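Structure, as structure tokens:
Missing here: one protein chain of the complex. Every other protein chain is in place.
Then we have chain A:
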Amino acid sequence: NSDGKKAGEEGSRQRERGKKAPTKDQKESENKEKKTNKKEKEGDDKQKTDRKNSTTSSSNSSDEESLSEEELAMLMEQVEQKKKLIATMRNKPWRMMKKLSVLREAQAFVEKFEGALGKGKGKKLYAYKMMMAKKWVKFKRDFDNFKTQCIPWEMKIKEVESHFGSSVASYFIFLRWMYGVNLVLFGLIFGLVIIPEILMGMPYGSMPRKTVPRAEQATAMDFSVLWDFEGYIKYSALFYGYYNNQRTIGWLKYRLPMAYFMVGISVFGYSLMVVIRSMARNANESTADGDDDNFIFSWKMFTSWDYLIGNPETADNKFASITTSFKESIVDEQESNKDENIHLRRFLRVLANVLIICCLCGSGYLIYFVVKRSQTFSKMQNVGWYERNEVEIVMSLLGMFCPPLFETIAALENYHPRIGLKWQLGRIFALFLGNLYTFLLALMDDVNEKLAEEDVVKNITHWTLISHHNSSVGNGSTATPPPLDPADVPRGPCWETTVGIEIVRLTVSDILVTYITILVGDFIRACFVRFMNYCWCWDLEAGFPSYAEFDISGNVLGLIFNQGMIWMGSFYAPGLVGINVLRLLTSMYFQCWAVMSSNVPHARVFKASKSNNFYMGLLLLILFLSLLPVAYTIMSLPPSFDCGPFSGKKRMYEVIQETIELDFPLFVAKIFSYVANPGLIIPAILLMVLAIYYLNAVAEAYQRANAELKKKMQMQREEEKNKRNNKASTNPVLQDLEDLFTPTTKSESHLKQAEDKKIDSPNRTSPAAKTRPDKAAALGGSPMTGGRGTAFTPPPHMFVTRPPAPHVWAPYPGQPRPRGYPLGPVPGRGRGQPRYSYPAQ
């Protein structure tokens, strides 16, 4: 029954194949045939076994017993093959109908013979394993289904993609990825630190660090105070200072300080892991070496159309940009080295760089100045709104105005847009980084001041407590003295919370500035251009303001820096990640709306090649740079004495030592102390350095081998092409001639041919001849192969064996033919006549 069905299927498959065969290309059909043969063989095997099954016509079990070892092995192999086929079915370039039928057949085969495999005890195990495998596959598929359903904003991104092409959409995909990472960080911090503290920690008002001081209580709920993250917000679980240094909290004996420390570290660990993993995946995926310039035209032709585009306007732009890029490459190709005033250009480039360095230094100094000034402001009473927010305002303004300034200056340099983009990115990066680090340095000054102040306050607190105690004792009351109200206890400055607040404020002002920039720079501008165009003296849409383009690199860099701030601040302000999650969420919707409503597609898009990993590399760098200050403060600054989970300790990391000593058995502490021994750590670091060195060397060797192979291939190609061209142009008589002149070395005959071609080509303009002058120049290192007229593709080995320039053009003995010599009868060459029968000679 089933056999018949199978045979029918087989037949239909063959019919289908027969129908398809003429349309497929030769090679493929050959392949197919091979496959068919194999399949048929398989089918035969199958039928044989089937027949055997049916002929023995006994019970199934005895049948299986009768199978010999080899048959079993073969069957097993077939089943495995079929399984592989099922797994890779979707990768096959077949029609769906064929895929479906082959799939059904393979599944039936597996179903049927799976049970027959394995022997005795092994059989049960095998069956069990198969069952588990099946369950696993099913589970994986369900899980994948679930996972794809969880990916948000697919439709939004698609919309953007169809309007702006893949490059703008890549920003939104990056934003989405960032949102995912932040969500995990948010889960870590909220789940393990903030929520336990709120649920199980001491409530608000129970101790000084959790209470607003008496002097501030009157204004603590005012919006202007809250907006600066002072008042009640400052004394909430969002900031470091709120946490208590109690070792365990609640009935769970949750070790909060320990958890706080570990979460702080794992935030960095997780981020590092995620960034590096996605970088590795990107690198794996792209076997492409983007700077390979062998396929300029081919790539332009076959990969420049963005299949995602689904909007007529974008399509128009794309058509125009492709046309321009083709024209540009043609021009580049035709005049690869045109003369220009190199001195002027050099001067302009140096000038531009000097200007930009001045800008960078200026902005750095400005920030330092402002932060210093803000410290004096913070000591004064009743300062205005501007004075309080000066730092944030100045930093945001710098971030807003410097990049366009750089772009203007970069116009001096006149780089190719792709290179210009890289320079621009590097400069913005330097600006942001410089600003960030000046800010940090100034903050560090502040922290040191606070640390000095703290010692004084510590004594005051101490004495206040004692005097309070004494006074209540001195009153003669026998009962325990009423505890001092927590609001009245003098406080230290708590530098950790200060740092946290600074970073949170910076983040919030950055969010606001970004949104306002989008609103004003994009939306208002678009409205103005759109509606004032009816009554304006020039064309606003095509002329000066026009619509804004979406600034991909600037936005990505902004996102990356924002993330750096988050990483840096999350240790001192656990609530910061929550703010960031909100920011990313709103910015997804807001920017999507802005880009769709008020931006126009790029007229020319120059994608930085391998941009994915470029941005990821920046992210990694920022992660590392934001890890540094946090690690420094953890390792070498003493925590405040009266706030935060580590108060009372000399250093923050002591919480680990404490946990190990108190909670683990003794030998763990011992092992730990051995591991932490510098005698062990230094060799470990050395080992790692050596490993890196070795791997680096190996990678370099591979790279070199790769380049070598590439060169070899190129050479082979060129040689073959040459041979073919020569064959095409050399007529048999010339062959004879060459035979006559056999004594001359092979290379010389090559030279001669090359020369022939040279004379021949200006009129013929053969494609192969004029295509690669630059390549030939690179190989030969000689100037004579510059223009398009001097077209010849010499065999490469010639250039390897001898310096080309003098030899090629020097008249050989017996061949007195200088360049461009009008061909005539050459004495001493009886049979040379037919050589001159070239067309147009």
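Everything below uses one rule, namely that contacts are C-beta pairs under 8 Å (C-beta built on N, C-alpha and C of every residue); 3 or more make two chains touch, one makes a residue touch a chain; residues count from 1.
Definition applied: contacts and distances are computed from a predicted model.
Undergrad: Choose one: "Calcium and integrin binding family member 3", "dolichyl-diphosphooligosaccharide--protein glycotransferase", "Histidine-containing phosphotransfer protein" or "AP complex subunit beta". The correct choice is the protein name in UniProt for the chain not shown.
TA: Listed in its UniProt record, the absent chain's protein name reads "Calcium and integrin binding family member 3".
Undergrad: Can you work out which residue in A:Arg141, A:Lys253 or A:His462 touches the chain that's missing from view?
TA: A:Arg141
Undergrad: Among A:Tyr126, A:Tyr204, A:Trp305 or A:Tyr547, exactly one should touch the missing chain; which is it?
TA: A:Trp305
Undergrad: Of the residues A:Ala315, A:Leu366, A:Val383 or A:Met715, I need the one that contacts the missing chain.
TA: Checking the options A:Ala315, A:Leu366, A:Val383 or A:Met715, the one contacting the hidden chain is A:Ala315.
Undergrad: Considering the whole complex, which of A:Ala73, A:Leu100 or A:Met131 touches the chain not shown?
TA: Of the listed residues, the one touching the omitted chain is A:Leu100.
Undergrad: Kindly note down the residues of chain A that lie in touch with the hidden chain.
TA: That gives, for chain A, the contact residues 23-28, 86, 89-91, 93, 95-97, 99-100, 103-104, 141, 144-145, 148-149, 154, 157-158, 161-162, 166, 170, 285-290, 292, 294-299, 301-312, 314-315, 319, 322-323, 326-327, 330, 333, 607, 609-610, 717, 720-721, 724, 767-768, 771-772.
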